[in-house]
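Sharing a structure here in C-alpha cells format.
With one protein chain withheld, the remaining protein chains of the complex are depicted in position.
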Amino acid sequence: MDNSFSSADLEFQQEVRAFFKSAYTADLQAKVESGEDHKSVAIEWQNKLNAKGWLAPDWPVEVGGTAWTPVQKFIFETERCDAGAPDVVPFGVRMVAPVIFTFGNDEQKKRFLPRILTSEDWWCQGYSEPGAGSDLAALQTKATKDGDDYIVNGAKIWTTYAQSADWIFCLVRTGTFEKRQQGISFLLIDMKSEGIQVNPIHSIDNHHSLNEVVFENVRVPQENLIGVENQGWTYAKALLAHERTSIAGVADSRRWLRDIIALAEQQTNYKGRLIDDPQFQTRLSDIEIELMALEYMELRVLAKLSSGDTPGPESSLLKIKGTEIQQALQELRMQTIGAYSGSLHLSNFQNDLHRAGSNSRRAYMYGRAATIYGGSNEVQRNVIAKAVLGL
Amino acid sequence: MDNSFSSADLEFQQEVRAFFKSAYTADLQAKVESGEDHKSVAIEWQNKLNAKGWLAPDWPVEVGGTAWTPVQKFIFETERCDAGAPDVVPFGVRMVAPVIFTFGNDEQKKRFLPRILTSEDWWCQGYSEPGAGSDLAALQTKATKDGDDYIVNGAKIWTTYAQSADWIFCLVRTGTFEKRQQGISFLLIDMKSEGIQVNPIHSIDNHHSLNEVVFENVRVPQENLIGVENQGWTYAKALLAHERTSIAGVADSRRWLRDIIALAEQQTNYKGRLIDDPQFQTRLSDIEIELMALEYMELRVLAKLSSGDTPGPESSLLKIKGTEIQQALQELRMQTIGAYSGSLHLSNFQNDLHRAGSNSRRAYMYGRAATIYGGSNEVQRNVIAKAVLGL
Amino acid sequence: MNFEYSEEQNLLKESIVRWAQDNYSFDQRRLGAESEKGYSQDHYNTFAELGWLSVPFAEENGGYGGSVIDIAAIMEEFGKALVVEPVFPNLIMFGGLLERSNNDAIKAELIPQIIDGSLMGAVAMYEPQARFDASNVATTASQAGDGYTLNGEKCVVLGGADAAKLIVVARTSGDQTDEDGLSLFLIDSDASGVELSAYPLMDGQQVADIKFNDASATLISELGAATEALNQVLNIAHVALCAEAVGIMEVLNKTTVEYTKTRKQFGVTISSFQALQHRMVDTFMSAEQAKSLLVGTLVELTDDRTTPQRAAKMVNALRTIVAKNGKHIGDEAIQLHGGMGLTDELNVGHYHKRMMMINLMFGNGDFFQHQFNQVAYGS
Partner (left out) sequence: MNFEYSEEQNLLKESIVRWAQDNYSFDQRRLGAESEKGYSQDHYNTFAELGWLSVPFAEENGGYGGSVIDIAAIMEEFGKALVVEPVFPNLIMFGGLLERSNNDAIKAELIPQIIDGSLMGAVAMYEPQARFDASNVATTASQAGDGYTLNGEKCVVLGGADAAKLIVVARTSGDQTDEDGLSLFLIDSDASGVELSAYPLMDGQQVADIKFNDASATLISELGAATEALNQVLNIAHVALCAEAVGIMEVLNKTTVEYTKTRKQFGVTISSFQALQHRMVDTFMSAEQAKSLLVGTLVELTDDRTTPQRAAKMVNALRTIVAKNGKHIGDEAIQLHGGMGLTDELNVGHYHKRMMMINLMFGNGDFFQHQFNQVAYGS
C-alpha cells in the first residue's frame, strides 16, 4: 500500500494547477456563479479546455483523448475542484461519445466526435420515459423501419437541457423479444427533425432544465443507428457503470465542505462563531468523515481500474454514498445560512448571505434528483444485494 | 384537550406513592439489584403487591382485579418507576391469566387464578418453536387425542424461566386446515409431567433465562384445554395486542434516563463533567425528546382505550418506538460509563462504576431481545404497512 | 385526560376543510401564490368573514378568545391546505405583539382591523448578523421629542412585503447581544426613512429586508422591557408553526402512500416493495411522534401546573422533532415520488418547501435542541 504520486504525477499536478489558475479567470467565474446563460458560459469554458486538449481525457487518443492514467484523472479532478471550476457538461463528451467511439462506425466517428469537442453540437439524453422511471427496460418509444429511415414515435422525459440541444441520443424499441432488454436500439436523432416537440418541466428548484421530448412520426436516417439493431441495451449498460463511478463527486463535495466551513466562520451562534459550536462541528464531521471514507473507496476503485479491471457493482456503492453525502452537504449548507437560504431569486440581493442562501436552496432542491436519476439509490441497493451479496 | 387528573386521581396518586415508599424497602431493593435469586425475590415483592390487592389490576374485579381506569393504571406505572420498583413477572399475571379469565371455564378459573395471585404457580410461555421465529403460525408441536388426554410431542424455544416454572401455556397443533392459523389449540401443561425436558439456552448476556422445552409423549388431561379445540390462535392474538401496548415501557425508560443523567454528572469528560458536554447532551436529548413523544403517543392510546376502544395496530407503533428507545438508552448508558461497562460479573466489584458497568452491559445484551420477541419489529412494520397504511 | 380536539375546535377545523375543498384546489391556490402579492386578498377576506382571523384575540379586544389549542387547530388545517395567505405573520406575530402592547388606544384601533382583514402587519425582529438569536439586536431607537427615531437593518421580515404597519424590535439600552434593553415600536411601512426590499421565499411567502434611517416611530411597549412579550409570542408562534407542520406531514405521507399504490415499476405497484413499505411505516411513525408531542405541548401549555421550565422543554422538544421528522418525511416523499417529486407540477415539492421554511423560522432543529439541552441539562 502506498499513496505517493510519481515525480511525473507531481509535475502533471503542477501543470494542471497552472492551467486552471490562468484559464479559469475571475470574469468566467463570475459568469458561472451567476447561474445565468448556462449554455454559452459552458461553451466558453469547454472551448478553453478543448484548446488545451483536456476536454475529453477518457476518449481514445486518436480522436482527442489524453491517455491519462487513473491517477492523472484523479489529480485533474482534484485540481479542478480546488480551483472551483465547473465540470464538463456530460451529455456529449461523457455520455454519447464513448458509445460512438466504442460501438459506432468510422463514418459516425468522423461526423460526430469533432463537433462534440468544438461544442458545435450540444447533446441531450433520451433514456427515461414517462411512467418507466428506474425501470429503464420498460421503454416504449418505437422506431419502425421505413425505406432508409426509421419512423420514431413516443416520448422521453427528464431530458436535461433538451431545449438547447442539437442532438438527442435515444434508446428506442425496434423489436419484441421475450426479454425486455432485447429489441432495444441506440439511435442518434437531430433535434431539428420534424415531429419533435420539447415540453418544459419546471422543477422544484424553480428552474427549467428538465423537459419532456415527444416524437411524432419523426423520420431518422438508418445511418444514425449505432452498432447493431436490437443491441442498444448492451451499449447503454456499458455507459451506465461508467456514469456511476464518476458520480461519487468526492472533489466537488470537498469544495462544498470548505464552503460550509467558511460560512460557519462568519456566522454567529450562541454569541460565538458557528464553527466553534460543538454540535455544529459534529454535524460537519459526521459528513466529513464519511467523505474521507468515500475518497478512499473511490481511490481503491480507481487503483483497480488502473490495473485493468472494469468497474463492477461496487460502482453502485460509490453512487449511493456519493449522492447521500452530496445531499447531506446541501442540507447542512442551508442550515448554516439559516432563514436566508429560503431566498428564491438570484438577483437583487441585499447582502452576500442572501446570494449564498439562494444558491444553497437551489442546490438543495436540484440535488434531490441525485438519489433518483441514473438508476435510483433503491435500484442501486437492489443491484448490490443481487450482484455483490448474492441475495 | 387537557392533561389534568381529577381530584380522585390525585388522591390515588398519593396512596400509590405512599405504598411504594413503605413496601419497596431498601432491603428488598438491594436484593433486586443484586440480580441474584430472581424467583424468590420476585415472589417476595409480588406477595406485597398481592397483599395490597394490586398485583393484577387488569383482571376482572371478581377474580382479583382493581377496575382501575387507564389514568389510574398510568399513575400506578409512573409511581412504580419513580420508586424504582420492579415490574410484575408477566407470564402468569399478564399473559396466561387474561386468557383463562376470558376464554377459560369456571373450573379453570377457580383452579389457576388464585394460585397465580399467591405466586404458588409460576408460569412460562410456550409459543415460539425452533425454526418458526416471528412466524408464529408455523408451529408444529402436536397434540393428539388419546382417551381423556392429549399426547403432546414437539419443542418450544426461547422459554423464559422455564427452569423455574410450574406450568407452561402452549399453542399446539390439534388439526390440519388450509389456513395455518386454524387447527391450533391453547393448552395448559404441568411442567412436572413426564416427558418434558428443559434444555438451557445460554444467552449473550451471559445468563441463563432462556430455554428450549422438549415434549416427548407428554400426557395432558383434556380438561387443561382452554376454550374450544382449534381456536387457540384467536385467544393468543387477543393477548398479543395487549402485550404490545404495555411494551412501550415509558416509565421504565424514564428511569433509565434519570440514571444516565446521574452517572454523567459524576463522570469526567474533557476535564469537565460529562453532563456538561454539548455532544453528550445532544445524544441524550435525541433520546429524551423521542421518549417525550412516546409518552404522549401512549397516553393518546390509553385515552382511547378508556373511551372503550380496543387496542388496534397502533400498538405496533408503541412496540417499535418503545423498544428502539430502550435499546438507545441501554447503549448510551454503556457509553456513559466507558470501559467499565464491559465488566462481566456482578460480584467482587472494585467500585460503584464497576457495578453500574456490569449492569449496563447485561441490560444492553439482554435488551437486544426486545426488538426480536413478541413479534419482531420487522413484523410489526409489516403489520402497520398492511393494517394502517393499506399497503 | 383527553387528547382530542373539542367539538367546537372540530367544527372550526371542518369549516376550513370545507372551504379548502370548495375554493382552494392546487390550481386555485396557485392563482394567489403566483400573483404579485403572493396571496389572494379575496381568500383572506373570506377568512375574516368566516371569523378565523379573530381566533387568537381576546374577547375584550373583539376576538374569539381562542387558546393556543384553538390556534393549533386552525393552523393544522391551514397546513393541510397549504394556505399561502399571511395568517401567521399578521395574526400570530403582529397581532400577538400588539395584543401585549401597553398602548390601549393603538390596540383598540388596530386589532379590529386585523380581525376584519383590512390591516396587514409584520414584525421586524431578526437582523442579518444575528442568525437565530432574537436578542442580537443592533437596530437602535433614540428618543426624539415625543417619539423615537429608528436606525438599523432587519431581514427576512415575514409578511413584510405587503405590511402596512410594522412592529420593530429595537434596542433602547444595553449591548448588542443583551437580552434586556429591547423595546417595541410601531411604524407605517411607507413612513419616511423606511427602505423596504421585498423578495419571495421558496414557499411562496413574500418577505422583506428593511432598513431604517432616522425613521420616526411610536413606542408601544414599556421602555427596554419587550423581552417577555416577545418570548410569549414566540412560544405561541413555535406551536402554531409546528401545528401547521403536523398538518403538512399528514398530507405528505398520505399523498406518498397513495402515489406508490398507483405507480408501477417492474410490472408491479411500487407499494408492493417491502423496502419501501418499511420506509413509509417509518415516515408514518415520524408524523405520529410529531403529532403526539404537539398534543403534549398543547395540554401542558394550557395546564396551570406547568412551570415555565417545563413549557420551554416541551416547546423546544416539539420544534426539534418537527425539524427532524419534517425533513425525514419531506425527503422521503420526494424520493418515493421519484422524478415526479422533482416537478413543480405536483404538490409534494410545495409542501416540502413550506416544511423546510418552517424549520428555518426563528431557529433550526439544532438551535432548538441546544435550547432544550440548556433547559434540561444545563447546570
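Note that the chains are named A, B and C in the order they appear, and that numbering of residues resets to 1 at the start of each chain.
FYI, a residue touches a chain if its C-beta (ideal position, glycine included) is under 8 Å from a C-beta of that chain, and two chains touch if they have at least 3 such contacts.
Source: prediction; values computed, not measured.
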| item | value |
| --- | --- |
| Chains still shown that are in contact with the chain withheld from the display | A, B, C |
| Residue among C:231, C:274 or C:309 touching the omitted chain | C:274 |
| Sole contact to the chain not displayed, among A:8, A:67 or A:293 | A:293 |
| Contact residue for the chain not shown (choose from A:80, A:156 or A:321) | A:321 |
| Options B:128, B:185, B:285 or B:380, residue touching the unrepresented chain | B:128 |
| Interface with the unshown chain - residue positions in subunit C | 273-275, 277-278 |
| Contacts of subunit A with the absent chain, listed as residue ranges | 1-5, 71, 74, 261, 273, 275-276, 278, 281-282, 284-286, 288-290, 292-297, 299-300, 302-303, 306, 314, 317, 320-321, 378, 381-382, 384-385, 388-391 |
| Residues of subunit B in contact with the chain not shown | 128, 131-135, 138, 157-158, 201-204, 206, 210, 267-271, 274, 277, 279-280, 283, 327, 331, 334-335, 338-345, 348, 350-351, 353-354, 361, 365, 368-369, 371-373, 376-378, 381 |
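By our rule, only the chains that are shown with their structure count from here on.
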| item | value |
| --- | --- |
| Greatest separation from subunit C - chain, by CA centre | B |
| Averaged-CA centre spacing for the pair subunit C and subunit A, given as whole angstrom | 38 |
| Separation of subunit B from subunit C, taking each centre as the mean of its C-alpha atoms, in whole Å | 43 |
| Residue numbers of subunit C (touch at least two other chains) | 369-370 |
| Residues of subunit A whose C-beta touches two or more other chains | 277, 279 |
